[in-house]
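Written below as structure tokens is the structure these notes are about.
With one protein chain held back, the other chains of the complex are shown just where they sit.
Let's look at chain A:
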Amino acid sequence: MTATTAPRPSFPHRHLLGIEGLSPLDITALLDMADEAVEVSRQVEKKRTTLRGRTQINLFFEPSTRTQSSFELAGKRLGADVMNMSVSSSSVKKGETLIDTAATLNAMRPDIIVVRHHAAGAVHLLARKVDCAVINAGDGAHEHPTQALLDALTIRRNKGRIEGLIVAICGDVLHSRVARSNIILLQALGARVRCVGPSTLLPSGLERFGVEVFTDMRKGLADADIVMMLRLQRERMNGSFVPSVKEYFRFFGLDREKLAYAKPDALVMHPGPMNRGVEIDSEVADGAQSLIREQVEMGVAVRMATLEALARNLPNG
């Protein structure tokens, strides 16, 4: 906006590649900005001019409905010109590498590129090859920082704080970028983080992240304030990591009975899209303790905050 507005907390980063590397102050600044963006999104007139004249490219090497539309809406509400590019794996196989794609897009002079890629580190690689700001919208099993920010915003608005809460992250931690970003963020803000799942779905060295590790869901949920479920990919359900959907749901699916082990006012979250009857029972997903729909609303707000924070650091920002 203009120089006459009140000074805001600064966000001293050119890109948002991960939660790793952000200070608690950086995170809090983004969450505070996101709180304001929630109010903007709840008005009839949702349009702002913060990003007017700016070009935002959503570059998705992996299909995504909700994250891509959330970034698109966030950009449009701030007045940016938003272009969506879905790069299917087939066109990558035609020979154009990630770096070629980056160079091509860079030549179109975008201001912000939002990237999702199936390989860990791919967004870092791309960020080194372009002149604009880059937002990581998920890279392999590495990080998904805006998801962790939206989860934190949702928790903070419902519990009034993050510090001191017990958060149980349950399910396929091994393949989950959401889990990694959440572990780092929640610990930075003082939460006690637990990871719960079968050992085949827990990454090696997890205890050295400073989390408590549980392979028994009931113990892992005991006294939890927040139960955060993770999605289990279909190809991992039948024998490779867990024997069957039936067995997984029986021992690690969140149903009313298991949720009863958590605090009575515990809240349930899921990054979506949900596999009902696999990692979560419909009764819980749609129940009074569920924050799952609110998470989607917070997603747009957090992405607006991120875009705005990075846009301020752009040349002539």
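By our rule, contacts are C-beta pairs under 8 Å (C-beta built on N, C-alpha and C of every residue); 3 or more make two chains touch, one makes a residue touch a chain; residues count from 1.
Rule of thumb we're sticking to: contacts and distances are computed from a predicted model.
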Check your understanding: Can you tell which of "3-oxoacid CoA-transferase subunit B", "Dihydroorotase", "Ferredoxin" or "Carbohydrate ABC transporter substrate-binding protein, CUT1 family" UniProt lists for the chain that's not drawn?
Key -> "Dihydroorotase"
Review point. Of the listed residues A:122, A:166, A:186 or A:280, which contacts the missing chain in the full complex?
Key: A:122
Review point. In the complete assembly, which of A:15, A:77, A:177 or A:303 touches the absent chain?
Key: A:177
Check your understanding: Which of these touches the unseen chain: A:205, A:264 or A:315?
Key -> A:205
Check your understanding: Since one chain has been left out of the picture, which residues of chain A touch it in the full complex?
Key -> 20, 97-99, 117, 119-122, 124-125, 139-143, 177, 180, 203-206, 208-209
